[in-house]
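Left out: one protein chain. Kept in place: all the others.
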Amino acid sequence: MGEPEFYVGYLPRAPRRLARFVRALVIALVATSVVFAALMAGSQGAFSNGAFEFGVERDFTGWIETEPYPMLVVERPGGGWSTYLLSGVGKHGAESEVGSGSGYWASLRGSLIYRDGQTMIEVSRGSVVPQVGPDSGSFGEPAGDAGSGSASGAKPQPDLSRIEGVGGERTFVGEIVDSKCFLGVMKPGATKPHRACATRCISGGVPPVLLVRDGDGVATYLLLVDETGASVGRQLVDRALIAEPVRVHGKLDQLGDRWVLRADPSRIERIE
Amino acid sequence: MGHSYRAVGWNRQKRVYDLALIAGIVLYLATFVGVGFTLHPGATAETMLIRALGTGAFLLLHLVLAIGPLCRVDSRFLPLLYNRRHLGVATFVLGLLHGGFALVQFHALGDLNPLVSVFVSNPRVDSVAQFPFQPLGVIALVILFLMAATSHDFWLANLTAPVWKSLHMLVYLAYLLLVGHVSLGVLQAETSPVLAGAVGIGMAGLLALHLLAGASEVAVDRGRDAATGAAGSAAGHSSLGLSSLREEDSAFVDVCAVSEIDEKRARLVSVAGDRVAVFRYDGKFSAVSNACQHQNGPLGEGCVIDGLITCPWHGYQYRPLDGASPEPFTEKVPTFRVQIRSGRVLIDPTPLPAGTPVEPALIGEGASDG
Partner (left out) sequence: MLVTIVEGGLVALGVYLAAGVLFAVPFLLNGAGRIDQDAAGGSRGFKLLVFPGVVALWPLLVGPWRRSRQRTERSPHRDAAIAGDRR
């Protein structure tokens, strides 16, 4: 081995044997970190199939429902009505875009968010234009192509009457998430790492949904409202019930093509 | 130091060091993102970046923490320590990018100031499993910032090494906070055992290295104490025969036999509450306080180069005679009187003010060399 070599950093060259050792060490360190990077990247849990058409704007027309959460109601080609939850830009609901009070026909511009057959529209700022009546009811035309609302006379508003308690009185175990992130804006858009974001979104007015998975992991989304059918986001934020396992007891209503769970927020329990 | 400060005192070794560091970081991030998108094409770019940066910063922090004890155990790791501050700064920068992206992703564009949101969006401090993990990351990042911001030598000179060191010891708190940040955060959502295993291995490895380094330090101290213990009688005994010595000389403590110190190297002895390094060079013996003024590096593990005691950490140099750095440098360390008696090296345990000249003891003075 001989005399131990002494390293002085500011000298131009390190002692020969030491330099060899350090070179091998650095190569080993870099190689280890690359392997570690691959291992870390590869071991991440699956990402959802949700999608957010960020930056792609489309035109929509339909009936805007403001309660309990802003929705766009569009007539299905074969009859019946489809509901699309609306959100604002960022972590905001669409209330500031669509207003409150009774519904109305309108055209709007926005970006699609979709997952598992559920679709939401992020409404572009200031794009909601009320109309006297519906035109052909366009949905998702590329922005700019849709005919602007040619008023074709008053048309009756869609029949969206809530069928109360049609699903009976039920208890569900699931996780409360914000519909926007979970559907595709963020991956993951649920569980603890996403809690702060879900809290901000729901606090900002994005509709909260109870995510319930069956034994096969298939997700059902239940729109959450309080026992009077009003929006419930504030209470969920104040009670910190978001993004952790909860038990919710309530009445299952049907609103158009959507399940709505009517539950007293003060009785939602955490499952520790 | 003794010349005007530059942003970075570049030299060849630092350039090589930083090139390797940057190459390593770029390779790490590219591999993470590349493998990530290959295996998970549906992933979002923000999530991939946040994870690449976060895991990268945490991995680098492990390296930063491992270098210290590795150098205690084997001096061949010292070149990694030479420019460790750039590793630390890189760790902070990766952590800052990770935190910045996460702040925008999870907290921006909402109904609350993002900086407030970080601390209030998860109020579940009443639960272990649901405990907020993001504030832990913020506090760790603040510590890493303070360390990165004070990594320039200006801070060592003006805070003084002990204050600077206690500030930088907070890195262990930052590490623990980050273990909590990872365990209470992403680990709660991931099902794969790889990440949990990596965190566990990292912790166990760091703990083992620190225990190993601690054990070697204890061994050093034990040998030293034995020497000091023997010193009492040796000094007492030899003072009888040397009547010309002043009265206080009887307090001289024994360090070791002359032969036990290698040429240009030092032996340690513990007196007056700290370690003293006794150097042998060109048949002479001089003793200085062991802590380098720069970063309190162990001068006693250094070497005499060109007649100057050279610190093994960053190469700061001191004259053995007076413990002062040569012009234009201004660092000084306390010195000690040395004697050779009957083939043994003894020092006066009373430290002299930093930079006080002391006549070196000559081998011929005492009795025979071993």
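All chains are identified by letter, namely A and B, in their written order; residue positions are counted from 1 within each chain.
We take it that a residue touches a chain if its C-beta (ideal position, glycine included) is under 8 Å from a C-beta of that chain, and two chains touch if they have at least 3 such contacts.
Bear in mind that the values here come from a model prediction, so they are computed numbers and not experimental data.
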### Task
Please identify which of the visible chains the hidden chain touches across the whole complex.
B
### Which of B:14, B:76, B:152 or B:210 contacts the chain that the document leaves out
B:152
### Task
Taking the full complex into account, find the residue in B:161, B:309 or B:346 that is in contact with the omitted chain.
B:161
### Summary
Note that chain B touches the chain not displayed via residues 1-8, 112-113, 115-116, 119-120, 123, 145-146, 149-150, 152, 154-155, 157-163, 272-274, 276, 289, 291, 293, 296, 330, 333-334, 350-354, 356
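Convention: only the chains that are shown with their structure count from here on.
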### Query
What whole-number Å value describes the gap between the mean CA coordinates of chain A and chain B?
47
### Query
Can you list the residues on chain B that touch chain A in the complex?
9, 11-14, 20, 23-24, 27-29, 31-36, 39-40, 42-44, 46-48, 51-52, 55-56, 59, 63, 75-80, 82-83, 105-112, 117-118, 121-124, 127, 129-130, 133-134, 184-186, 188-192, 194-195, 198, 302-303, 305, 310, 312, 314-315
## Note on the structure
So, in the complex, the side of chain A touching chain B is made of residues 4, 6-14, 18, 21-22, 25-26, 29-30, 33-34, 36-49, 89-92, 186-188, 191-197, 199-201, 203-204, 240, 244, 272
